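Each remark here refers to the structure printed beneath this line.
Missing here is one protein chain; the remaining ones are kept as they sit in the complex.
When the chains are written out, they are named A and B in that same order, and each has its own residue count from 1.
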Amino acid sequence: MLKLSVSRIPELLAAIGGARALFLPARSGGQVNFTRWDTGVEYCGEALNTVKSAKDFFFPQSENLLTFQTQGKSISITPGGVPEEPFVIFGARPCDVRAMDILDMVFLSDPQDSFYKARRESGVVVAMACNAPEETCFCGSFGIDAADPPGDVAAWIVGDTLYWDAKTEKGEALTGELSALFSQADGGDLAALKTHKEEIASILERLPLSDLRPQSVGGSLLELFSSEKWGELSQACLGCGACTFVCPTCQCYDIQDFNTGHGVQRFRCWDSCMYSDFTMMAHGNPRTSRLERFRQRFMHKLVYFPENNGGQYSCVGCGRCVSKCPVSLNITKVIKAFGVKENVR
Amino acid sequence: MPIEREWEPLIVAFCCNWCSYAGADLAGTSRLNYPANVKIIRVPCSCRVNPLFILRAFQRGADGVIMAGCHPGDCHYTSGNYYARRRMTLLFSMLDYMGIESGRTRVEWISAAEGGKFAAVMNEFAGAIHELGENRRLGDIRCKNYQK
Partner (left out) sequence: MQKLSEMMRARAAELLAQGAVGRVLGWRSGGLGYDPSPAFFHSAEQLPELVYNGFCAANLSKYLIKAGENDGRTLVFLKPCDTYGLNQLLSEHRIDRDKTYLLGVGCGGMLDMEKARGKGIKGVGSLEEAGGAVVFQTLYGEKSCPRSDLLLEKCIACKGGEHMAYDELLGAEETAANTGFDRFAGVNELEDMPAGERFDFWRGQLSKCIRCNACRNVCPACSCNQCVFDNARSGVSAKANADSFEENLFHIIRAYHVAGRCTDCGECSRVCPQGIPLHLLNRKLIKDINAFYGPYQAGADPDSLPPLTDYTKEDVEPGVVTTRGGATGC
């Protein structure tokens, strides 16, 4: 376990960012979002989380796959460059880091997505534990410990000290480059860190959503699918797609062609199951009503994905849907509606 | 393959069929010169011009867009150009508000008998766009096919 004074974080960022691309949560345009580091960009640790999740770095909102160009009767095809620029993400929260594992299950399973894979291999994730979880957090319901982040490096800020623990080979390699900045944490430091983690745990226990259990969504797939509760739950939904775009685990994308006038660019971009042209086929979108699309989203996250992926839910409890939905609908309301009443935890 | 060449302004002119397109025709038959980089798109009436057309023109490489129609009061369809006048005023005001140079858009009323006016307007507009330079603020980088 290494440590560093919080006042030296700008030095640390300069050391990391001087040698490669570095992205960290920073204030810009009135919001806190992942911003590319440059001198003057300050790490914003007070914000609970960024508006957009870190999935953008591995699965960008828009990405060129191929470019076609015609010249007379011949067509030339240029593949979109597979990105290989090494980068570091600093300050990702435990929920966002776990979301990357969920995306791995989708994009790195056979057949592998070469674009995603290349980015995943070039990226190093430094996770930051949460000091002040808020009422919108329910990561605990999905087995994530906000006090003990996964990632290549786990970090904590306790008072004036930043603690740094490399967990993977990539993390060790990065740490090796920065070793001059750190000092070893001693027994007293470790004790302070332990107390800090216990404090976070006690906050997590008192959160309003701490007793939310996705496992309580009971019933067979067909029972859940045909439940009458979907009507009531989906009534207010605007079908906008805000939830899907801020969600760190949503992974659907569309492939489209753009006519540039001198060729065609085939690109992929985020898609939303809320949209009317989602999964559009020759006859149209098979889900013609708002209810069906709303149901699809939550059945996917709570039933279909776990069934196909060994019980892993496609949600990490980050709470973005809770705070960003224009009409305050979210996965917690769905879980509560379907949850069988239990007195556990 | 991007082609290397010097920048020349590209101007798109939406001309209504009954007045300004005929005016352009008259300019041609009268052997009045106007720049070859003014591309004319004929529409039945200036009212046909959808703000999306203007934006698409800029997206696809235009550096200036001008809409030419019948004089107010003389619209072939009686009132089309009145609606177009309101529409374009608001659109241009909005583009100006977003920081797009206001000199890149214009509306002119040119009748079928005003071949001279057509040529003069196009010459002047092309010159103004030349001064303003390449459209960088409202262009689509994917549609660019050349490098400076």
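The criterion applied here is as follows: a contact is a pair of C-beta atoms (placed from the backbone, for glycine too) under 8 Å apart; a residue touches a chain by one contact, two chains touch by 3 or more.
Keep in mind that what you see is a predicted model, and the values were worked out from it rather than measured.
Chemist: Just name the one of A:54, A:207, A:224 or A:273 that touches the chain not displayed here.
Modeler: Missing-chain contact among the listed residues: A:207.
Chemist: One chain isn't shown here. Among A:23, A:230, A:245 or A:338, which residue touches it?
Modeler: Residue touching the absent chain, from the options given: A:245.
Chemist: Looking at A:75, A:132, A:191 or A:221, which makes contact with the chain not pictured?
Modeler: Here the residue in touch with the unshown chain is A:132.
Chemist: Can you name the residues of subunit A that touch the chain not displayed here?
Modeler: 28-31, 33, 48, 51-52, 61-62, 132-136, 203, 206-209, 232, 235-236, 238-242, 244-246, 254, 256, 258, 267, 269-272, 275-277, 322-324, 326-329, 332-333, 336
Chemist: Taking the full complex into account, what residues of subunit B touch the chain not shown?
Modeler: Its contact residues with the unshown chain are 51-52, 55-56, 59, 72-73, 79, 82-83, 85-103, 105-107, 137-142.
We adopt the following convention: only the chains that are shown with their structure count from here on.
Chemist: Once bound in the complex, which stretches of subunit A touch subunit B?
Modeler: Those residues of subunit A that touch subunit B are 69, 258, 260-262, 265.
Chemist: Can you list the subunit B residues touching subunit A in their complex?
Modeler: Residue positions touching the partner: 1, 60-61, 142-143, 145.
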